[in-house]
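Step one of this worksheet: look at the structure below.
Taken from a larger complex, these chains appear in their original positions, while the remainder are omitted.
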Amino acid sequence: MTLKVVVIGGGSSYTPELIEGFIQRYEQLPVSEIVLVDIEAGAKKVAIVEALSQRMIEKSGYPIRVSSSFNRRQALEGANFITTQIRVGGLKARELDERIPLKHGLIGQETNGAGGVFKALRTIPVLLAIARDIHDICPQAWMINFTNPAGIVTEALLHHSPHKKVIGVCNIPFNMKAGIAEMFSCPVENVEIEFIGMNHFVFGKRVFIHGEDRTKEALTKLTEENLDYSPANIVSLGWSKEFVTALQLLPNPYHLYYFQTEEVLKKDLDAFRKNGTRAELVKQVEESLFQTYQNPALSEKPKELTQRGGAYYSEAACSLMESLYTNKQDIQTVNTFNNGSIQDFPDDAVVEINAVITKDGPRPLAAGKLPQQVKGLIGHMKVFEQLVIQAALSGNYYKAYNALLMNPLVADEKKAKVILDEMLKAHKDYLPQFYCKGAGI
Amino acid sequence: MTLKVVVIGGGSSYTPELIEGFIQRYEQLPVSEIVLVDIEAGAKKVAIVEALSQRMIEKSGYPIRVSSSFNRRQALEGANFITTQIRVGGLKARELDERIPLKHGLIGQETNGAGGVFKALRTIPVLLAIARDIHDICPQAWMINFTNPAGIVTEALLHHSPHKKVIGVCNIPFNMKAGIAEMFSCPVENVEIEFIGMNHFVFGKRVFIHGEDRTKEALTKLTEENLDYSPANIVSLGWSKEFVTALQLLPNPYHLYYFQTEEVLKKDLDAFRKNGTRAELVKQVEESLFQTYQNPALSEKPKELTQRGGAYYSEAACSLMESLYTNKQDIQTVNTFNNGSIQDFPDDAVVEINAVITKDGPRPLAAGKLPQQVKGLIGHMKVFEQLVIQAALSGNYYKAYNALLMNPLVADEKKAKVILDEMLKAHKDYLPQFYCKGAGI
């Protein structure tokens, strides 16, 4: 048996990493066909990526066919795996997600705060449409989503699409494991972190090195030796001894938005005044990357890509596909139904959790109760996520207001309205559910 | 049978209102002995209050004996009801609770934010000692606590003292009912508000006028007709249409600290620069009140008292004592064990809730689930309260840090430390559990 993979958002600059992953695992995961699907506006980018991919595969010698398509439904025929990595509204929309909150003195970030809310509002309806197509055309296929905000989006898909074979992945858990491996000078395979929480709001509860609980040491190293594990795209400010000692948990890099809000905001505002938004910076990086990709002599993933924030994304996705295909039963960290793994959440909440990956999908490991130290805040964020989903589906103004009001980075009854009104207007083209009667669910 | 009431913190300027309450209800609640207990530092004030109380009772003609005492254990002998209204560290401590956070750009308020945390840290051990005395000397007596933060303090008492006959009361629910009565031009007896939440973080879920659900009208009036119900001591800024429409709940006046933080902070800072802290203002009001109390011609509660923030406090306390004594089975809003009334909280969480008041204590009415709109934030605040209690009992530095970190008005890993260190030092005399080995629990 050979496998067909459809990459939705195939024109992404991350795609070559994915191609590399398929090549490296060909013996275990015999992918014979890859279709890069994108929208017509991305025609130029997808053509460049397709050509590079073909050169990479040719070099590998494996019998893998790569093609591209603007016809999603056609591409889905016979697919075994679908990866989704899309950006509704492109980098232009991201720029607005960053710029508008900053203008009002709030964190402007694409997956947190008001920006994250709006990314979700734009993305959820599009991914739901994709999931419905998958369910219709290739109902046995697994949909592997990396699109951010990955946790919210996966919960929306698992609750509201008929397709239930959906798993969300993020590179943060992988980054944290790699960081811990470096801390303990051991291979990453020997590291297990017991994760608890939701995507971008996950904590490491315990650290095991070759099966032994080394949590206390990891916490000490984090503060005393100042060893960090943030990915390239998040500038870490480090964590204080008090913070780590009080929580007795490994924070994830995104927590700085919530616990160092004022400092981050100040830094972001400075950077913004100097260089504009991060979206604008990324745009330049992307342009340079696509320049590199066009080099006909290039037949491997260029180093520049590795140095970007998305490191380990395709590693996470390919590992997952391999284990699903081979019933490998190894432990990976995924976004899936809670199903009891975190006692404080209902069964059908989507959480980021360690799971045994079987042919039948992920089986979460029981992680017990949320630690009292962060339980209140995690519960609060989970409800916030649900409010975002309700807003995204209904296109209801007050639900969107409620979501913004309950986000700890907004949390102000007046600002919630000002920002909501401005962002609804700015993103109008990508939020039909708020503008066209009957577009909401 | 006649009843003995012990008023702990009897030198409080609020005591005359309580005395008035006992006089007005003498036929139903035959109190024959009142002992005002205070500390020796408060000798002068308690003497003034005692004298005024005696004049008030003399005028009433009822056979009630009033005395004062510095010996708490002696005073408790034979008591049926004990009210507790104390201020550990006096107004001086309150001033620090307000001044230090403001200095660091945070809300400085005696029951919210860092100030509220420290008020709890000082108060909980003292009230626990009182409760242990009660349990020892008059175990059948009810302890009625108004000391703030009333919700946190009542939870600490019900969890950690052997005395379980403890009920917390607050005047906010009564104020809200009175406000709604005015809104609907009806007697307050005809108003029922279904409350859900915790003290100072309670919401009105439904409003009934003579048994009929008039919630929608009340919400409309609140925003469109701008009819408010804040007590005298909280300057209301009003609620926006968006806020009330999105929540579909009656906010309580203290919510402005959480949803209008920036505006309130600005206002408080302005006021602080002009007039110093609210504590200093209250000090002046108190002095003037005690001047008035000393007038030997005064034999009733003076009007000036009614105009202060504590309106309805003694109404709440006396109503409660009457129903406990007569098995009246009317509905009152109290702080007591959840016992299932709010589905999202464990049985032994202390909540502010409507309850039928029987001789056997309050029987909470089932209030169902927390509304999704505020569920996350209320859950977050509940965990915060528990972190405060753990800090107060243990005297553990990191638990206190954790509590501050998780308070939405602090929520910053650096500021939490700065404020904690400064306040621990400023309040050193009243926080033995943090300084003396073995003083914690």
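Chains: A and B, in written order; residue numbering restarts at 1 for each.
Rule of thumb we're sticking to: contacts are C-beta pairs under 8 Å (C-beta built on N, C-alpha and C of every residue); 3 or more make two chains touch, one makes a residue touch a chain.
Remember, it's a predicted structure, so these values are computed and weren't measured experimentally.
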Request  = Going from the 2 copies shown, figure out how many the entire complex holds in this file.
outcome  = 4
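By definition in this document, only the chains that are shown with their structure count from here on.
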Query = If you fit chain A onto chain B using the CA atoms, what's the rotation angle, as a multiple of 5 degrees?
reply = 180
Ask   = Hey, which residues of chain B end up touching chain A in the complex?
value = 239-240, 242-243, 245-247, 258-263, 372-377, 379-384, 386-387, 398-399, 401-402, 405-406, 408, 411-417
